[in-house]
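Worksheet: the structure to be examined is printed underneath.
Removed from the display is one protein chain of the complex; every other protein chain stays in position.
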Amino acid sequence: MIDVLYFAWVRERIGLPRERVATTAATVAGLVAELSAREDRYALAFSDLTALRVAVDQELTTFDAPLAGVREVAFFPPMTGG
Amino acid sequence: MIDVLYFAWVRERIGLPRERVATTAATVAGLVAELSAREDRYALAFSDLTALRVAVDQELTTFDAPLAGVREVAFFPPMTGG
Amino acid sequence: MLRVQPDPFDPGMEANAFAARAAGAGAIVTFTGIVRDTDARLAAMEIEHYPGMTERAIAAMMDQARSRWSLTDALVIHRHGRLAVGETIMMVATAAPHRAHAFAAAAFLMDYLKSRAPFWKKEMGVAGTSWVAAKDDDEDALKRW
Partner (left out) sequence: MLRVQPDPFDPGMEANAFAARAAGAGAIVTFTGIVRDTDARLAAMEIEHYPGMTERAIAAMMDQARSRWSLTDALVIHRHGRLAVGETIMMVATAAPHRAHAFAAAAFLMDYLKSRAPFWKKEMGVAGTSWVAAKDDDEDALKRW
């Protein structure tokens, strides 16, 4: 089980801030494919991966990052802090 | 008559902060030559012009600046503000 | 020092306290970001963040700044939650023996905070709400470091 977190408009489109997900995906991209297959709101949120960023265990990474041993994956748009 | 001002170690070497000088020099360099001929303390202060800066009527300029119509000339080392 | 908080803070007081702590620094640079209402249509701003990752990401930036420049101290304070127009969003302060280091480190921290710390701004305008889009300029700014 992995904690999957959503922020900003990703959170709004999917309709929840976090959930526990049982997955057999090997990579973040595999997890995205599983989630997108669930329901339209997921498919919509993940429709353009170039508009998204991903963090694995709170470190920014890329969609080909492996999920082995991972506890937490977060999806969000590009940051706008400062 | 021109007001001649000295700052920092130039002031200390010459021994006064300002004086009124009657000069017929055409340029700052000419004024420097006149002053240097007066006394050793002036000659010492003006011995290395590359170590000095000059302002004419409160604007930084060069030693070849003309003196016609000038009210105030100031000599000082490179600035160290900030 | 690093603080991520919903509460307002007094940037002048923080800057003075920072300067008092930064013994041996001849140069202190601060940056303060303020909620700006460009065309009188903004009512407030809501800043979302990723608790945990925010602190980790900023601490890593600060470590990187300390390794690249001679700093005697560095400070980041960033708010989240709802902010009104005119309120201070965040501040960065850097202290160094020499001004070039203090300036470079503060600009570096700002560029990284803008695009690599997990904050997202939402504008609450008179005509509805919208997420602030990341600017290409901000992404490009990282390339100089």
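In order of appearance the chains are A, B and C, and numbering begins at 1 in each one.
What we mean here is this: a residue touches a chain if its C-beta (ideal position, glycine included) is under 8 Å from a C-beta of that chain, and two chains touch if they have at least 3 such contacts.
As the structure is a prediction and not an experimental result, all values here were calculated from the model.
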Problem set entry | Which displayed chains the unshown chain touches | B, C
Exercise. Which of C:Val4, C:Met53 or C:Ala107 touches the chain that is not shown?
Worked result: C:Ala107
Problem set entry | Residues belonging to chain C that touch the chain removed from view | 10-16, 19, 24-38, 88, 97, 99-100, 102-103, 106-107, 110, 114, 141
For this session: Provide the residue numbers of chain B that touch the chain removed from this figure.
Result: 5, 7-9, 11, 55, 58-60, 74, 76-82
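Rule of thumb we're sticking to: only the chains that are shown with their structure count from here on.
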Seminar exercise, completed: Counting contacting C-beta pairs, the top-scoring chain pair is A-C
Problem set entry | Separation of chain A from chain B, taking each centre as the mean of its C-alpha atoms, in whole Å | 72
Problem set entry | Set of chain A residues in contact with two or more other chains | none
Seminar exercise, completed: Note: chain C residues in touch with at least two other chains are none
